[in-house]
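Yeah, one chain of the complex is gone here, protein chain that is, but the others are all in their spots.
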Amino acid sequence: MGIAAALLDDGLPAGRRGWLGRIDARAKVLGLLFILVIATLVTTLVPLALCVGAAWALALFGGIDIRRVALALLAVPAFTLALAVPASFNVVTEGAPLVVLCHLGGGHWGPWRVPEFLTVTDRGLFVASRFALRSAACVSLASVLAAATRPQDLFKGLRGLGVPAAFVMVAAMMTRYLDLLVRCAEEIHLAKLSRSLGGVSVRREQAWAAASMGELYRRSRTLADSVAEAMVSRGYTGEVHTLRQGRWSWRDGAFVAGCLAFGAGLLALG
Amino acid sequence: MHIPDGYLGPQTYVTAFGVMAPVWAWASHKVRTTLRLRQVPLMALGAAFTFVVMMFNVPVPGGTTGHAVGAVLVAILLGPWAAVVAVSVALAVQALLFGDGGITAFGANCLNMAVIMPFTGWWTYRLIAGRSPAASKRRWVAAALGGYVGLNAAALSAAFMFGIQPALAHDAAGRALYCPFGLHIALPAMAIEHLLLFGVVEAVVTGLVVAYLSKSEPSLLECALAPSPAPGGRPLWKKLALGVAALVLLTPLGLMIPAKLGAGDAWGEWGGDRLTELAGYLPAGFGKVAALWHAPMPDYAPRGAEEAALPVLSGWYILSGALGVLAVAGLVWIARRWLSGKETDGIAS
Partner (left out) sequence: MDKVFDFRGVSFAYPGREPSLRDATFDVGEGERLAVLGANGSGKSTLLHLMDGLYFAQSGEVRAFGQRLTPEAVERPPFGPLFRKRAGFLFQNSDAQLFCPSVEEELAFGPLQMGWKEEEILRRVGDTLGLLGIAHLRDRPPHGLSSGEKKKVALASLLILSPVVLLLDEPTAGLDPRSQGMLLELLDDLHGRGGLTLVTATHDLELLPHIADRVLVLGEDHRIAADLPTERALGDTDLLLSVNLIHAHRHRHGAMVHSHPHQHTRTHDHAHGEGKDHLH
């Protein structure tokens, strides 16, 4: 539960967040999402590895807090790798056997036919590494974008790129209250915990979780009503207006150009 | 259930965005006209609530824990169209700020968790709950079943999206480009996990939260946002029947369009020969498995039918779709009968 609070509570001004942090959010969204899409299109391993490398380079030399991306850069690809391993086996991907893992004995298991041996196949190995590498590339790029852009700037940037104002406002407001709701949930939960003695059965625990959620919903509704009143009180009539964007600097332009060039290069590599 | 980036090919994720675009437009129109000045904060807090529900670890017997998605709960509390918006926003923030669920897969995730899940769940809930008062037992049993059905529908759709990847997108050597697991693995894996574990968690959460609210603040269950079918308006089951009939009839389109375009195969369940012929590729281990499938209706069609022409296949699709729908409808009807019987008993005694 601490995750939401940790990720969202970032009081650093934009100027103190390294050069990547200072790039306009629109430029970052545009540039990094372009590379991300390219990463879902290429078919060979080299451009995918280059994507991962680029994300790491941006994370290391972009002046962003490396601790915030380390988890995404290491843990998530590891998870995907674990998921990709079975894809290298002959039961998933047919191919010439490279390594024989064990004797399965053939026959049938329910509707599936069981092969004689469990093997790692050449095609399977390739499919699995491409799958893992692609996931790693995408996750790394997305987490660099998230770590290098404060939520409020990210939402402003999306607005600047033409995402409807109402949608952006809902997303921004949701993020703003997320931390409050999480703390509220913890409070409710602690209050319940402090009233319990000894062990708790699964049923009791389920009922608690549900009561906490129900209570949280009640509070969310009250808060939503108050927010609506506060908005109306300051002149809101149903149209969402937001501040326009600042100007693009040459750096923002250069960043987007760099991303486009890099992406095009990846496509050329295949 | 959150599909990450890199699992789906562009054919799938672009299609999902294409489906979502009009749905988002219609949902925001509905929300704007019904909620007016309250729409932004209600949707924002609804999304934040969904997010927090997804973070709650709920224990299940056997020592494991799981978390709910909460989309059916939100649909029951705020109405299904509002749930489309709130869950979509929650998924957008998860994808953009927390790396949970992909950015390119955002449309697909929304289709599963912000459309299929709240609507199937909410329909189930409304059908079983009927016009029972907010404080009745029937409400929360309906909610639990709604959660179970909704989550499994969403999981089925996600499994389907995974499973068609090897058939849909592969390189010249026939090697899968994205998710390498075909339907024969994706469907059972997701089905077992969700029918046995996550579906139960979803049912427990949806049912218990509705039970809690119906005791402590029933007015929140009777809100104008989730309208009960208006008297005089078309009854819900008729709407539902129309929707399902349209879906069943439209299904063959999914067969015909890719066949006509010569592109990949939208329904990776065809027999191996047909697929090889169509796309020049035998999906990983699929040919063997398809031939060995002993279920009464392999590939939703009796043996031999897969060799038949497209119109015949379409016919089989409609039939098997209709049978599936009838089976679900029968279950819902039995649940309704059983519950309303209990209800009247309770009142009589």
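Going in written order, the chains are labelled A and B, and every chain counts its residues from 1.
Following the convention adopted for this analysis, a contact is a pair of C-beta atoms (placed from the backbone, for glycine too) under 8 Å apart; a residue touches a chain by one contact, two chains touch by 3 or more.
Since the structure is predicted, the reported quantities are computational estimates derived from the model, not experimental observations.
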item	value
Hidden-chain contact residue, picked from the options A:F89, A:F131 or A:F155	A:F155
Selected from A:R22, A:R113, A:R176 or A:R218 as touching the chain missing from the view	A:R176
Of A:R67, A:H103 or A:R234, the one touching the omitted chain in the full complex	A:R234
Chain not shown, touching residues in subunit A	8-11, 13-14, 150-152, 155-156, 172-173, 175-177, 179-180, 223, 226-227, 229-237, 239, 241-244
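FYI, only the chains that are shown with their structure count from here on.
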item	value
Distance between the centres, which are taken as Cα means, of subunit B and subunit A, whole angstrom	22
Complex contact set, residues of subunit B against subunit A	4-7, 9-10, 13, 28, 32, 36-49, 51-53, 55-61, 73, 77, 85, 89-90, 92-93, 95-99, 102-104, 171, 173, 175-182, 184-185, 204-205, 207-209, 211-213, 216-217, 220, 282, 284-285, 288-289, 292-295
Residue numbers on subunit A that touch subunit B, as the complex places them	1, 3-4, 7-8, 33, 36-37, 39-41, 43, 72, 76, 80, 84, 86-87, 90-94, 108, 110-113, 123, 126-128, 130-131, 134-135, 137-139, 142-143, 145-146, 151, 154, 164, 166-167, 169-171, 173-178, 181-182, 185, 202, 205-207, 209-218, 220-221, 223-225, 227-228, 231-232, 236-238, 240
